[in-house]
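Every protein chain of the complex appears in place save one, which is left out.
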Amino acid sequence: MKHRIPRYLSAATAVAALLTVSACGGGSKPAGSGGSDAKQLEVFSWWTSGSEDAALKELIAGFKKDNPGVKVVNGAVAGGGGGNAQAVLQTRLQGSNPPDTWQTHPGAAIGEYINSHLVADLSSVYEQDSLNSAIPRELVTSVSKDGKPYGVSTGAHRGNVLWFNKKLTAQAGVELTASTTPDQLVDAFTELKAKGITPLCLGGKDAFAAAELFENILLGALGPNGWDSLTSGNTDWDDAKVKQAAKLFAKMLPYADPDASALSWDQATKRLASGDCAVESMGDWAYGELVKDGAKDGTDFGYIPQPGTKGTFVTVVDTFVVAENAKHKELALKWASVISSPEVQLAFSKDKGSTPIRGDVPTDSLPAYQQQAAKSFRGDSLVQSIVHGEAMSPQFQQSFYDAVTQFVQSKDADSFVQALATAAKG
Amino acid sequence: MSTARISAPPRRRPVRYPGTGPLAGAVALVLLAALFLVPVYVLMMAALKPPVQADAVHMWELPESIDFSGVEQAWEKLSPNVRNSLLMVLPATIVSSLVGALNGFVLAKLPFRGAKVLFAAMLLGMFIPYQVILVPLVRFLQSVDLYGTLPGLILVHIIYGIPITTLIFRNYFNQLPHEMVEAARVDGCSNAAIFLRVMLPLSLPGFVVCAIFQFTNIWNDFLFGITVVPDPTQQPVTVALNNLAGNFSVQWNTVMAGALLAALPTALVYILLGRFFVRGLTAGSVK
Partner (left out) sequence: MPVLTRPAAPAPHMTKPPAKTSAGSSRWRKHRFSIAVLTPSLIMIGIFVYGFIGYSVRVSVSKWQGLNPDLSPRDPLYQTYDDMFHTPRFQADLRNVTVFTLLFLTLAVVVGLVLALLVHNALAGRTFFRGVFLFPYALSFIVTGVVWRWIFTPSTGANLILQGLGVDHGPKWITDPAVAGDVSSALEPILPGGHFIQVELGVPLALIPVVIAASWQLGGFVMANYLAALTAMPEELREAASLDGAGTLRYHWHIVLPWLRPVTAVVLILLGHISLKSFDLVYAMVGQGPGFATDVPGIFVFEQTFRALRYNTGAAASVVMFLLVAAVMVPYLYRSVIREKN
């Protein structure tokens, strides 16, 4: 045996050499842990790319101008339709280690944090900056509990927009205007299809896209008052009007792109821009996508409020909260104040494609679509979105997604409203 | 007494298998390789296209013009995090492989009552769904002051790697004849010496497989990286890669270029370690 050992050893040295060579690059430097620098602010969001990232940077730049020398840690997490960010945030909150300030939506979404006493009362910021008079009352209420505001909003996206490819609609001799009714929309689909055009763009790979379409149809059937009554629990989910909306939804689905379930929402929007399908019901973050894809507002694409929802604005609002036990609470409160200032809001909205929340921000420097949206925002009745977690609890939101996914295949309106009714009862 | 068993083998020219002839094998290999490279082609082309052309519609087309903007952007955003990934993956892979080798050796070659039950209990551990242990995990790491640190992340990867590495090595060592242990023991080796001098040198292919598996798993892990380390300057490269894609707009050329960049270190490891898949490495000693 002995005479073999050198051979073993040489092989062993080879392993050891391999291991140590790599170990030198590895274990030598201890990782510096962040440390809690007093001059630091951690901002958490799920904005990481393109316009979102640019908009977030505007907020940070605004903050830095007033607070030079403060390091802003931009802890943005993308992916999973915001799901990854949610996972991280929830885990950190459970571990009592929250970021100083994070992004959320008004209504039920912020309510979860308020009810769990995780976010700070921002009354001082509202008073100091007289925000109550600058921001629509509905929006202040939607971030408040017992009269105390807990969130500062930056911009509002509109959820109920119907986008269409103008060349395709002209080709089929279809005219879509603000006064088009839901039934006329179905007729338009029929005519588009007769011309060999795919009528409805749908990004079904993301569960929210079909849910968004149904939400907009449902709003058309109920109107703003019916919507409030339904989402506040005064109307039951198995109401006849909900079923009627489900049937209309089922009528539209056969017109959808056959590739729908392989497409993400932005791919579906891209198809609208390139003329592969004609009409899409999607929030106005689609505007930025269309422009990015080289389509021109007015010549290539047009937009109307989702048929049946004229005069109503589904708000999808970007809001920031401050952690109750933030490590840098002073700075976080300053952050809340800065991002609600008119200049920062305008810069933010320009990049994000949303509407400034404040009524005193001049919008004439914004693109035509945004000016028009801002006008609606300041005149229409505002309602909250279910799909984006504002109008109903996150539990219901998930059940809503699941029920829609199921319904898109089954088209069984009875069991659909039944599932929603059960979910609403919790 | 053991010399007879481990003396050099008689030199005979081995007959090659398969006997179907090398040509059929070569043709099959080339065809399969071409098939395997189809998605890689799509990925690479998309990485080199201008943003408007980098999408599903133009996936089969060659780039209209080679555009390195995606590569540049990806590099700019990913490179700071590559260092973190290396600092994480190297110690985690090495330590978990060594722990696995030790465990595997004990379980395969030093049997004791209850060893198999313990092994089974360890093995079941790798099937735990990670999503659901995030909350207790973060709480635990906070309680031992490792939350938010690279050492904490390394520890997590080592621990959740133990079942897998133990399995790989236990199986590998099981293939080696038990007589080798007996012979070494008769020669007066302690268990530690048997492991270091007899088993470890023979375990190179096992280490290669184990290191490939661990390196890839840890390098590509995203969930732990993002939850255990909240500071973006400390996060591994996969988190940065994931962040190239936002919610509301994605430039696919950047993401695809990023995927290729992030895969380079792993591919390099395969090439370096692949050398050790040499036939007959153990021939002459394994008998």
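Just so it is clear, A and B label the chains in written order, and each chain counts residues from 1 on its own.
Criterion: contacts are C-beta pairs under 8 Å (C-beta built on N, C-alpha and C of every residue); 3 or more make two chains touch, one makes a residue touch a chain.
All figures in this text were calculated on a predicted structure; none of them were measured in a lab.
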### Message
Touching the hidden chain in the complete assembly: which of A:62, A:182 or A:204 does that?
### Response
A:204
### Task
List the residues of chain B that touch the chain left out of this view.
9, 12, 14-20, 22, 25-26, 28-29, 32-33, 36-40, 42-43, 46, 55-57, 59-60, 99, 102-103, 105-107, 110, 112, 115-116, 118-133, 135-137, 140, 156, 159-160, 162-164, 166-168, 171-172, 174-179, 182, 185-186, 190-192, 205-206, 208-209, 212-213, 216, 220, 222, 238, 241-242, 245, 252, 255-256, 258-260, 262-263, 266-267, 270-271, 274-275, 277-284, 286-287
### Positions on chain A where the hidden chain makes contact
79-80, 83, 86-87, 90, 93-94, 112-113, 115-116, 118, 204-207, 258-263, 394-395, 397-399, 402, 405-406, 408-410
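The definition used in the following text is that only the chains that are shown with their structure count from here on.
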### chain A partner contacts - residues on chain B that touch it in the complex
2-3, 6, 52, 55-57, 84, 86-87, 90-91, 94, 131, 134-135, 138-139, 142, 147-151, 183-184, 187, 196-198, 200-204, 207, 223, 226-227, 230-234, 239, 242-251, 285
### Query
Where on chain A is chain B touching in the complex?
1-2, 4-5, 7-9, 11-12, 14-15, 19, 22-23, 25-27, 29-31, 33-34, 42, 46-53, 73-79, 81-82, 84, 87-88, 90-92, 94-97, 99, 266-267, 270, 274, 285, 288-289, 292-294
